[in-house]
Each structure stands twice: as structure tokens, then as C-alpha cells.
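Only a single protein chain was left out; the remaining protein chains are all shown in position.
By written order: A, B and C. Residues from 1 in each chain.
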């Protein structure tokens, strides 16, 4: 038995689908210690939008470490943090006319969500939050309470309260008008719905099965929140930083969320970093009312700023992401058509893509077949029925084709049996 | 106005006491961008026990990054993680005859605490947890509910439930027998205390004011938990990794907690890392029942393993930490005696040291005076009345003396006015 | 100022719409101290189905008191309680092939609901309960958490949790299939809906605005509960005891709830009494696990048993209630047709009847006009927009006509202005 099996908790999961020991990584490739190369179409669950060990960021990181730049700095002022804030402001916020303040909530996406929920409740004096079916927002108690997956919820050991799920876009395949139930409950003073402080939403539900909300649904949600004086928290942890094309995944919906959660690829290089953007008038916490040890991961500030400078000064990345995304969608559509009786569904936006099977077993077999062929993909959705692709945005067109071939082969191998 | 003032949330706190922009760091020194050197006696709130940018760890880190070692790996198997697990096992666990499994709960200390609380509740089927007066365990909803500070609790925006505070050691200056109230409530079936799943405790309360529990109190608590079938969660996030001398701060109490939370200095270099050690029979979560993006920060595994190999193969560090701690205590005692009317109190264990003033204003003035003189220290305690020292364990004896001189001068400047 | 105004809390409500001091009562009539007679079409909000001071029950009551029958008996065995239990069994349960055990939960309807909720949670080990929009189940903390009215919920002072509202029948005017949303959430393991212990429902929502669920909707709900192993709690506090015709309001739906809450008219004479009927296998509480002082109101047992004997040995009362209900519906339909532009809606079943206006102001004016003319009625619904009729079932046909005339006049006086 390996040390992983004897010493690590059984709660580990990814290592079960990919039972090999990885050593090195470059771009879209992971290399196991026995030298085998794997094309990584999962990219750290969206934490590696710029690829593994991106050379530009790597250079900046090594330079910074080599010159003894501050590594750990709580929430102190540092040169690296200033550079990150200025770059974020100049390259991302100002050009989009976005007026937000930045909270450093802790190192991970769940911290960004916890900070947003805490602040929304504090500002409004209300406890209740609306989340959506099949949402995923994290594993800490606050974030878990707005997460849908019943297995993960069961891990909490306490009743998860103060959140009510509403149907996400297309939950009833268009059978109901958007927000019919939600708005009716809000308008009916006898509905029994606790008045919500906030709504928390993903534009594309990654863990939930690559469910991409329509832009008009997002716009409708934003309008509804404004009408009813509810704060809109946009959790862009997985779909932000260009995953669907634009830097923020909600840009094309033309909305201005009250709070935005970013993590995963915001650090650029895969080091932990998270930020919560808030409307300036919501900045009501006293100094230290929310704090934490890892809110100043300066090496991550360095790679974060460098990533913004490298990839977001123009719209090249956005365009190529959309184009690659279309290519994946096209390939998936071909599979859908090739197996009409399998009821496959092609899902997603940008380079967040999913291929839905009739059940989790099939999807799992396809992923296993792909792993054998050197491609890393994961399943998602309530029953794991969706093969989920989150390739690095820097994946080349050739690599995309290579991956799509493996996927097609893998699907064939499973469905043609 | 600087970008920090315009763009960063007002919740930032440390930057208020140390209003300068830091750039580089080495060992126990931080350098501001204008070239001024600061002796750092706070060390990332205990995250930098081996000093800033420790050269041994730095070399391992740059080597790893340079050779494109995997940076981000979810919970996949990697060479770096294996090395960390093996090193932890060989150098720390086995020699201490400690039989635990390792959960990677997420990147920060609050994740280690959340995982412990969730698992304790799941295992026992009980919701309630006992925490202690002036405890600090983190800012996420689960961790915050077992934290004492009312200002931080107020940030939650929801009532914090499922936790009941009990008096920490010396809370009544020995007026009550230890655990009198706690055990009476447990034994009285009419007490109204919800039966607790777990007790969560720090051996020395850092944020709470450098309150060091006596070893016999810790032993007594462990015995009480065993008698009443309550899980004992030891939060060693700040006091572990040698802060009080031994690797685990509870070693000298001769206890075996059911769960142990580690973070801060476990990563060695200041990069985010956290682990939760659990008794093997408590390993009941299903795969993925607790997960997260930043549970495989491989550069931190590299520096974590290197730190264990460098500092924990013998007891040199433990001995020097205790010796330096005694020296600080001696200096504090001198101050206590120099100002008999100021009612100063010297507190702490190992290199977790505190000097308590009559109020937060005085302590704050002393820290400000020290900052002017180039020394970084913070206040802690419910009213910020305790000057708190957490110097890197690698701080030289000369640096200790240098810092103590500044402290003495700073106290003089405040109390002699 | 009267003693009511100086000494009684401002929370009093009914006395505001009917500002007179009542002294005596008989049948469907209340008499104020100045001798004016009021036709009572509200009947104690359904607590007086057999009329005020029903002579048959009055005789039994006075006999019992005169002979010093036990008045107060906790949950001791008494002759009066035995008679009540036997009568309930012989006249109500056995003929309907209903196999239930009887809990005496406390004196009021909220106690019956609290006991049902507590037991359902205890039995299933789940905390969550499904309630319906515009439900009313009582004012104690457990009952209030499943009540819809936001003003009443606001009185709690704590967040009301562990309940999720689902749309009641016709909430969307039949535009969508019944239970589509509810069942989708139940079947989707990623929906985020906490698995419910129970559903609590009224067959006709009295406080909610005389919303009468269709029988097939009730049947559908019962089937859904069975499919998903959810306990069905039927709150028949207001609609039971013949209010809609049959003794239990759900009889015609052909369902067998797991628990049934009765109060209000079960005591017969208006004295406090409540019972919770439970499926025998749910009888898991230990002796005393739920208790209370007023669970043995023996004078109420006496009038309760007498009422069952007097009115439920045949189906005369059921038939006449339905006939009178139809007459009221007919009169309401005439009003609906007389004022086509007023968008009146006739609602209800049996002698639970409502006339919905466009807003609460109009409904309130109609009730005020009726009060001036000597008729007592109340408003209900989320905005008080429904004039609500709950006449005693013993109201004569003449009295019904008399009341309907006053209602017509009152509506005329308001809508013709």
C-alpha cells in the first residue's frame, strides 16, 4: 500500500479516477513520475486557465522569490499587493467602468463566498440567502449551506439553514416563465419565504453539470434583485478569469453584481488567492471584523498581476477562448448526432464545456477510457452524468483537436459496446 | 490617497498599525520600499516560524518551480505530496507514536477547523461543540461560531449557534476548581447543555491574549473528554510547528487529541497549507464529501517537507525556542517589576509571549512606539490589552536582545510619560 | 379610556373591527352589553361549529360541573377522558377505518402542531419540514416557522428555519402541473433542498384567504409523500369537525394522513382542547417526553364527547353543511356577477367561504359595513383581501339568508359608492 492509501484520508477523490503519481507539468500537460504525458482538460478545476507553470508567470515568480520579495504579509501593505491592485484596477475594473472595492477574504474560493455572505447579511440585517438548484459554492459551513449537492451537504453534520434553493435557468426546460416562482414568493407577503439578504449565483454551474444560464436569464435575475432590493452575489470563482471568454463571465449579460467572488485562476499560477469585489457603499466592516492569515500571498499577487498584464490588455484571449469553445461544442454536437439513442446533450459556454450522458456510470466510463488514452477529464452534475471540460485557455488548437479525438474515441469505446 | 486606501476594503487591519509599504524580507527582517529595516517579532502571526524566505526552503522551492514540478494538483497523487506525507510520517508522527490520518481540508487554518468540526458532528451525530472563552479558530461560519471575539462574531450577520463557551484555564484566576462548571453541566441531565460532539481548544490562546493553559489543565480536559465520550479537537494552527518548543504544543501535556488542526507554519515558507490529523477510526467521509480547489499546493508541500527535514530531525530547535522564550519572559518580568503600579503581566510559553497592560490603549501605544523604533509587534486579547510576540524561531539571540531593548524602550516611553 | 385600552396589550386585533363589549351568546348570536344582537358568521374562527353555548352541550357541561366531575387532571385517567376516547373511537375513527393513536398535546391548536412537528422530526431523524404558501399553523416557535404570514413571522425575533414553503394548490392558477417544482427538488440530489421529515398542509387555508385545495391535489400530495417517504401532517384545526362537510376535511380526497391535528371545535363548546392523531407505529415518545399542564381539560372532554354523539352518528350535519355552503356560494356568485369590474372571486368549500376583493381596504370596508348592520365577519388572506365566513354549522337557513342579505347590502354600500 502506498503512503497515500495508508496515511491520507479516504475523503480524497480525484486521485481515484487518475490513479497515477504526477511529477511535472507544463502548459496543458501533466507528466507522471513514470514519464507518461497526460493532456489535462481539467486544469485544476479551472484554477489553471493560463496552463501549468506558465513560463511568463514562472519567470516573474522566480524573480520575485529570488530577490526575497515578501512572501507572507497578512494584510500589510506590500509592493506586490500594490502592483496587483493597480493592475486589477487599470486593466480590468476601469476599462469596464466597474466601481468596486477589494476584500482579501482568505486564500480560497470558499473564503470569497463566506465573506460575501457575511457582509450581505451584516449590511441588510437579514439572514436568508437564495441559492440555486445544483449550485456549488464551497465546503465551509456558510458556503456549504448555499451548495446543492446532498452528499456534500450531508458532510456538515448540522442542519444547513438560512438558504432556500430556487430553480436555476432551464431547470424545467422552459416550461415555466423565468423567476415565476421566485418573484411570486417575494411579492406575496404570506408566502413564508424569509426576506432574502442576497442571491448567490454562478453564470455557468461547473460542479452542477456545466449548466450555462442564458444571458437574458442573468439579466432578468439582476433586474429582479434590483426590484426587490436584494443583493446579487456573483460567484465567478470557476467561470471568471476568462473561462467563458470575457474576463468576468457575466459581462455579456450587461449586469453589475453587488458582489463578485473570484479565486482559482485569479492567482494565475495555481497558488491560492481569492478576492471579493464589493460595491463601495457596502464596505461597512470595521477593521479586522473579517481577517485571516493567508490574505496576503504575495507570490500569488505577483503572478496574478503578471497574468492580467499578459493576457487581458487586449481581447485576443477572449476571442480565442470563444473560438476554441465553439470548436469543442461542434465536436460534441457531432457525438450527440452520432449516438441519437444515447440522448447525449452538449452543454456550456466558452471553454467550460460538458457532454451529458444518461447516467453517471456512462460518463465515468468515458472519463476512464480517456484517462487510459492520456486525457484528464472529470464528471460533474448531481449524479456525475456530465463529462466536464475545463481546458487551459492557453491550450493550442492542435491540443484541442488531440483531446477531442481522444474524447470521441472514448465515447465510441463506451457507447459502441 | 494610495491605491490601498481607494481600492482595498476598510476591513484591512495590520496595515493600520504598520503604515508603510514592505518590499523584501529575510529571516527576521522586513524591508520597506524606502529601504528601512524592521525587526519582525510577529512573523506572519505565527506563519513564519522559520523566518522570512528561509534560504534552505527557498532553494528547494526555486528548484521545484524551475524544474516545472506540479504546482496545483487538487487532491491528486504527486511526488511532492508523497514526499510531504512520508516526511511527516517519518519525522513527526512515528517517533511520537502518533497514529493519525491526514485530511487536506483546504488552504488555510479555518479550513482545518471547519473539516474537524464537520467530521466530529458527522461521526457523533451531535451538533453542539464546546469552545473556550477568548478562543480564536477562524472567520468562516463554522470556525467563527467557536471563536470568542464579539466584534468578529458580529461580522457573521447570522446568529452563531451550536457552540457553548466554557471558561479557559485561569479564567477565574484559580478561584474555581478546573472544569467544575463544565463537568457539572455534563453530568446533570437537567442542565440544558446540549450534549457536545467535541471540544475545540488551543493550548495557548494567541488572539485571545497569549493565555497559556497549564499542562495539567490540558491533561484534565483530555481526561474529561474521554470520560464523557467527547472528541477533543486541538487547534494547533498558531501554536504548533514548534511555536512553544516541541513540534506539537500539547506534547508535554501527554495527551492524544482525536483531531489536530495545523496550518500557518506547516507550509514552512509562508505559502498557504493546512492539514487536519484525525484518529484513523474517525475517517468516515465518503470520497469527495469534503473537497476544495487548493488542497494540493505542491510548492507548499515541498517547503513543508524541507522544513521538517531541516528543523525536526533532532531537538535543537525545540531547545533553542524554549531558551529564547525564557529570555523573553525574563525581560518581561523585569518590566513587570520596573513598573509595579502598571500591573503588567508576563504571559506565554516558548516563543509565544505576551505582556499584558491595563488596557488596549497602552498596549497599542507600546506597539506604535516599537514600530517607530523598527520593531513589529501586535496587540491581542479581548480589548487588545496584550502586546503579543511571535518571533520567528530562527531569530538569533542577538536579534532577540535587539528586539527586547526596543520593547523596553517603548514601554519606558509610554509608562514613564 | 377603557380598561382594555389602558391595560391590554396593543397586540389585540379582533376587538378593533368589532368595537363593542359582548356579554351573552346563543347559537349564532352574540349580544353586546347594551343589548344589541349580532349575527356571528365568524364563530370563534371555527371554534364554535356547534354554535355559541349549544344547549345540548351546555346541559352536559353544567351537569358535569354540578356533580363535581374532575375539572383538571393533567394526563391522568378520568371517566370523562375515557368517555371521550371511546366516543371518538366508536363514532369517528372506527366507522372510517382509521387506525390512529391519540396524543393530548396541550390545550390549543398550536400545541397539536408542535407535537406533530416534534414527533415527525424525532421519528425520521430529519429536521426539515415542507409547508405551503399562505399556510397558518400557529404562533409558537415551531408552528410559526411553518406559517406564511410575514408580519406574524416577524414577531418571532429569531430567524425561522427548518421549513421551506412550496406552492399551494392553484398558486399559479393551474398554469403548471401540480407538484412539478416540489417533486423535481426531491428527485434531484443536487437541488439543495434539505430532505424533509414531513409535509404540513391544510385542506382549505383559512387564514391564508379561504384557499380550498382541490381533492385531486390533496390526493396527489399524499401520493407524493408516500413515494418519497415523507410524513404527511394534516392540520385540520380549523377545517376539521365538519367545517367543510365531513368530519375530517380530507375525507373526500381519500387520503390517510400520518398525523392529524385537531383543536378549535373538537371541544364542542369553545373550551380549549386539542388532539394529535398519529399512525400507531409513530408512537415512539417515551412517557413524559412531551407533556404539559392543560392536557386533561375534562369539561372539554365532556362537551367534546357530547358533540360527537349529538352531531356525528349520522350524516345529517354533513349534508346540511354542504347545502348551506352551496347557498352561500350561490349568493357570492351573484355578487361576483353583479360587479364584474370589481373582479370579485368566490372561494371555499362547505361552510368555509370567502369573497375575495381587489385589496384589503375594500374587504375591510365590507366587514365594517356588515358590523354596522349587525353581522360579524373577518378578513383573511395575505393582504386581508378576502371576506371570510365561518358560520356555525348549526346556523339555520333563515339566519344564513339574513346574513347573506346583510353581506349583499354591505358589498353594495361599498362597491356602489
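Definition applied: a contact is a pair of C-beta atoms (placed from the backbone, for glycine too) under 8 Å apart; a residue touches a chain by one contact, two chains touch by 3 or more.
Since we're looking at a predicted model, the values are computed, not measured.
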item	value
Visible chains in contact with the missing one	A, B, C
Hidden-chain contact residue, picked from the options A:48, A:158 or A:387	A:158
Candidate in contact with the missing chain, chosen from C:142, C:165, C:208 or C:350	C:142
Residue touching the undisplayed chain, where the options are C:69, C:360 or C:374	C:69
Options C:25, C:39, C:331 or C:351, residue touching the unrepresented chain	C:25
Full-complex contact with the absent chain, from C:111, C:395 or C:410	C:111
Residue numbers in chain C that touch the chain omitted from display	2-4, 7-16, 18-26, 30, 33, 44-48, 52-53, 58, 61-62, 65-79, 81-82, 85-86, 88-89, 101-104, 106-111, 114-115, 117-125, 127, 138-143, 145, 151-152, 154-159, 162, 197, 237, 263-264, 269-272, 278, 283, 285-294, 297, 299
Absent chain, residues of chain A that touch it	158-159
Chain not shown, touching residues in chain B	127-128, 131-135, 146-151, 153, 159-165, 167, 171-172, 175-176, 180-181, 184-185, 188-195, 208-209, 381-383
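FYI, only the chains that are shown with their structure count from here on.
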item	value
Topology of the chain contact graph, where touching chains are joined (line, ring, star, complete, other)	complete
Relative orientation of copies chain A and chain C, as a Cα rotation angle in degrees, nearest 5	180
Chain whose Cα mean lies nearest the overall Cα mean	A
Distance from chain C to chain A - Cα centre to Cα centre, in angstrom	49
Whole-Å separation of chain centres (CA-atom averages), chain A against chain B	30
Per-residue multi-chain contacts in chain A, two or more chains	127, 151, 159, 162
